[in-house]
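Missing here is one protein chain; the remaining ones are kept as they sit in the complex.
And now, chain A:
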């Protein structure tokens, strides 16, 4: 129980830090984001006093109010789910845009990461089990793919499979001309078809890391004494590999999820840019392009919160699969 509370406490601190970073950045940076946003909003339509106050609460104000009361206003605004109005997608509020784009990204990254994790760990297990085999020699090749930047791989895949051999569509999230969104088989098929290439990019670039980590842990685990005991008992090799070696070797991969998730999110932003995928990464770039600070801050906040949430889930899962972390407390 203590262990659980400690974990939750940490995530509360992390949440507070994320909110505060989000509060501090626009106020610390040079320039006057509020004026830029208000003048842009003014071009699109009349700016009410409420809108002005909401934007000032988000991005800071020159009116010399104490930082503390600004901070309180900002937190109060967030508590109501008020993230301001977008300039690029005027007059839609930021929360609506995020609501529309987030499912695309979570679907794409979530599926691609799960596939990549499972395949990578599986292949890493085999490579570590049969060290020195052809499979083991595959590891440097996959790590080379990892050091290829996401967007370059995406460009090459797009060039080969989109332009040279047109197997997959060049951009978008689904066929906007033929299909209407909804829970129909046709639409889902289109989503899968359009998502294959972006997902493939993420999988190819990230699978090497999982494979290498798992392989190295397998090799380390295989030299443990209990492995020798298991072999001496005459257990079947498949059982030794899965129940004795892989089960212990997978733990660091699971706990390393936190570090890798940041990379995957970063990579997917760039991947979405290449494929013009209708996810949150594309929205972030549009916000950046149009100096839409409210949308940008909102998206940064949501990305951070999603990563925090995913980490919390993995952490809780970890204390289920590794009893030692619970026993310590």
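FYI, contacts are C-beta pairs under 8 Å (C-beta built on N, C-alpha and C of every residue); 3 or more make two chains touch, one makes a residue touch a chain; residues count from 1.
Assume contacts and distances are computed from a predicted model.
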Among "Outer membrane protein beta-barrel domain-containing protein", "Cytochrome c oxidase subunit 1", "ABC transmembrane type-1 domain-containing protein" or "Lactate utilization protein B", the UniProt name of the subunit that does not appear here: "ABC transmembrane type-1 domain-containing protein"
Residue of A:47, A:111 or A:148 touching the missing chain in the full complex: A:148
Full-complex contact with the absent chain, from A:199, A:245 or A:308: A:308
Chain not shown: contacting residue from A:196, A:291 or A:319: A:291
In chain A, positions touching the absent partner: 10, 13-14, 17-18, 21, 25-26, 29-31, 33, 130-133, 140, 143-144, 146-152, 155-156, 158-159, 163, 216, 219-220, 223, 258-259, 261-262, 265-267, 269-270, 273, 284-285, 288-289, 291, 293, 296-297, 299-300, 303-304, 307-308, 311
